[in-house]
Structure formats: structure tokens, C-alpha cells
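Here the complex is missing a single protein chain, while all its other protein chains stay put.
Order of writing sets the chain letters: A and B. Residues in each chain are counted from 1.
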Amino acid sequence: MDNLQGYQIKLDAFQGPLDLLLFLIRKKKINIHDIPIATITREYLKHLNQEEKINLEREAEFLLMAALLIHIKSQMLLPRENIPEEEDPRQVLVDRLLDYQKIKAACSILRGKEEEQMQKWQRTSLPPLSLEDDIELTEVSLFDLAEAFLTLMKKKEKENIQFIKGKEFSLEAKMKEMLAYLEENSFLDFLDYFNQQESLEEAFVSFFCLLELIKVKIVIAMQESLFHTIKVWLRKESS
Amino acid sequence: MKIHPKHIIESLIFISLEPLSLDKIKSVLTEFSDKEIEGAMKDLLENYTSNEKGIQIIQAAGGYLFSTNPEHDLWIKRLLKFERKYRLSSAGLEILSTIAYHQPITLAEISALRGVDSIHSLKTLLQKKLVKIVGRKKSPGKPLIYRTTDKFLAYFELDSIKDLPSQEEILKILEEEKNLD
Partner (left out) sequence: MKIHPKHIIESLIFISLEPLSLDKIKSVLTEFSDKEIEGAMKDLLENYTSNEKGIQIIQAAGGYLFSTNPEHDLWIKRLLKFERKYRLSSAGLEILSTIAYHQPITLAEISALRGVDSIHSLKTLLQKKLVKIVGRKKSPGKPLIYRTTDKFLAYFELDSIKDLPSQEEILKILEEEKNLD
């Protein structure tokens, strides 16, 4: 007996009726070009009945196939002279099964390739490029920075308008905090960092700190590529 | 074949999104002793400095990262410029889709639909020749009106603007996601 019979096969395990049919054909060692339609119909219906609950949408697809099988079976039972020669009522189904079988086989090859590819890693973003200062688009200007900030603030303003915290922030303390952050994290994501600020006021203070740090060349602001977030790094010589 | 820690370190520096510190490398390569790792690191750096290469490992922000040879900046800039032509920002895409589906349309109408002033990205789209000015609207202020171009169609491999997927078609695809596995 074949070893597949021990398993309780769920329809969910099949992509659709063609998948189930192929499974049965293999299980019963049936020649796909000469399908005993009565046997396969019986097996197919048996499987449908075993299912306690199938997804309604998919049930329709499985039932449609059952109807097709029964239809083919009834055609096979018709007296021979009523069917033109060479025309096997099973042919439509066989063609579909062959096509689908090829797709399934290709899937298993592609799955193997996918498995191999999963072990190869490619970068999703680039580290800062070693380009010198004259590059306009990867290094962000103060204007870009201010513009990005203002856009963000517009958004934040909407969120924070109801409550403004009374806490005061000193420029010096904030600057120390940012440098400590940079020491620890090696870089600072512009948008993330400002989003973490509790109030509009605190965000403003952070922003002026950053401008100051850029001006005195302690940090460098880079954009990995156009439209990516802006990252702030400690300058090499200062770290 | 034995896997050499030198090569693993090379992989790690390559894939890391930030400069990779020696401590971090040690914490990942638990199969190797600190001494082995330090030796491998030294070896790797020597490989990269002794042989002439297009890429180098540099030390920055307390860690190691790959960088290109500064002598190649000219070509890298050329490539980036080339690539940039084919990239759209998310704002650019949003405006482009607004124009595509609502053309002919004015700037004020685009901004109203998006809830954001759209002049900046519109300029980029005009420069990229994905949209064009086709005249003025016969309404107060006579604002300019915009349409997508043939280049837009080519960019998205469309024969005509009628071939754009309809809102209904896209909605259907978006809604139908289900986990069948």
C-alpha cells in the first residue's frame, strides 16, 4: 500500500481541484493519459465528503470539478456511435491536468531556487558613500534639512496642538543628549529622532542643536539616496 | 571546507546597515575566539589595503564599513545621475497618479486632492517630462492645466491612458488579499 494513505488529507492542503486530482492520480498510480474516470470520480467525491468544513468560495471550485467529472463519466457511458471518433471526452481534463502539472513542477524547481537565494543576502540600502563634499544630492544641505523638518512639523503640529508641555529644554543639555545618542548608536535617523520628541518645543530645540553641530562640523548629515531618510553621523575625526 | 572567520567578517560588514564594531562582530561569531577574530580582522584589512580594489573597508564611527574608492567618484556620480532619472519619490508618484486619473487638472486641484501643496514635486515631474502643461483653464486666475505625456505612457508601458487600471480593478486586487496557506 502506498504510504500516503495514512495521512488525513485536508482540502486546505490543496491549491484547488486540479491539485487534488493530481494527488489522487499519483496516489492511485493512474496513467494521466488514460484516466479511469469512474474510479477517479469516486475517489474525488470521497475526499470532498471527508471534509467537515471547507471555505465556501473554494467549495464552489471543488464542486464545479465534481460536476465536470460526473459529466465526463456520463459521456463515456454513451453508446460509442454517438461520439465522433478520436474525440475522447476526457481530453479537456487531461490537457488541463498536464498544463497544471507542469506549473506545479516548475513551482518545485523555483522553490528550490528561492531556498538557495534566501541564503544570499543583498543590501536593501547603501551605507554613506565616500563621495567628497561637492556632491549635491547625497549630502543634504541645511535647506533640505530645514525643509524636511518643517514638513514634519506641520504634521506634528496637527497632532500636538491640544497640549503643549511646560517643560523647558536647554540647548546645551539637548546637545549633550544628541552627542551621547550618536556615540551610542553610531548614527541618528533624522525622522525617527524628531518623531520621538515629546513636544513641538523640544523638537525645535533638537533641531537647532543639530544645525549647530553641523555648522561646527562635529556631525555630518547624509542622505543615502534621494528620498531616503536623512542620517546624521559623527564626523570621523571627531569620534 | 572550513569556513574562515575572515570571510564571515567580510560578509557581515557588507550587509550591515551601519559601521560594524569589532565588539558586535565578536558577539556574532561566537564560534571563534576573540584572538581568532582580531587576527582575521587584521588579515582582512590588509587584504583590502594591499590589493588595489574598487571597494575598500574604512573605519568610521567606531566600526568598519565598505566604501568605494574615492578615485571612482566621477563614475559613481554618473551612474547615480543615470539611476535617479528612473526613480520617483512617493510624493512624485502621488501627484503623478492624481494627474493621470484626473487630467486635465490644475495645480490647485492637485493640492486640494492630496491635502498638500504639490508645486515642488510637480516641477520634478515636469523636468522628467512625465507631465506637461497643456494650456490654461477658463476660470478665474486662468490657472495652468496639466496632463501626462507620452513618456509617462512609455515609463509605465501603457499603450494609451485608457489602459490605466481602473480604481475598481485596483480596489478589487487590494481587497482580495487573503491568507490561503
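Just so it is clear, a contact is a pair of C-beta atoms (placed from the backbone, for glycine too) under 8 Å apart; a residue touches a chain by one contact, two chains touch by 3 or more.
Keep in mind that this is a model prediction, so the values were computed, not measured.
Undergrad: If the missing chain were put back, which residues of chain B would it touch?
TA: Answer for chain B: residues 3-4, 6-12, 14-16, 20, 24, 28-29, 52-55, 66, 68-69, 71-72, 75-76, 78-80, 82-83, 157-159, 162-163, 165, 169, 172-174, 176-181 touch the chain left out.
Undergrad: Quickly run down the residues of chain A that touch the omitted chain.
TA: Within chain A, the residues touching the omitted chain are 2, 4, 15-19, 26-27, 29, 57-58, 61, 65, 96, 99-111, 113-126, 129.
Just so we're on the same page, only the chains that are shown with their structure count from here on.
Undergrad: What's the distance between the Cα centroids of chain A and chain B, rounded to whole Å?
TA: 17
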